[in-house]
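With one protein chain removed, the remaining protein chains of the complex are shown where they sit.
On to subunit A.
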């Protein structure tokens, strides 16, 4: 019996994948969103979380970026 799952294939670099996995770890079992961990650069995830993930990734990237304060 073939079972089909609806999902989104994410392709990213290794650190990003680690970050996404760590987000996944932090969730209770019912809310885990990674369906398959395919390989070092690919993940198969629930389609519902894509927007949220993008948001989180942006925030995370900003945390590590320095903006010089405005000079007056």
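FYI, a residue touches a chain if its C-beta (ideal position, glycine included) is under 8 Å from a C-beta of that chain, and two chains touch if they have at least 3 such contacts; residues count from 1.
As a working rule, contacts and distances are computed from a predicted model.
Peer 1: Can you pick, from "DNA 3'-5' helicase", "Ribosomal RNA-processing protein 43", "Molybdopterin synthase catalytic subunit" or "Exosome complex component CSL4 C-terminal domain-containing protein", the UniProt protein name of the chain not displayed?
Peer 2: Hidden chain, UniProt protein name: "DNA 3'-5' helicase".
Peer 1: Of the residues A:18, A:31 or A:54, which one touches the chain left out of the display?
Peer 2: Looking across A:18, A:31 or A:54, the contact with the absent chain belongs to A:18.
Peer 1: Tell me which stretches of subunit A touch the chain missing from the display.
Peer 2: 13-19, 21-22, 40, 61, 63-68, 70-72
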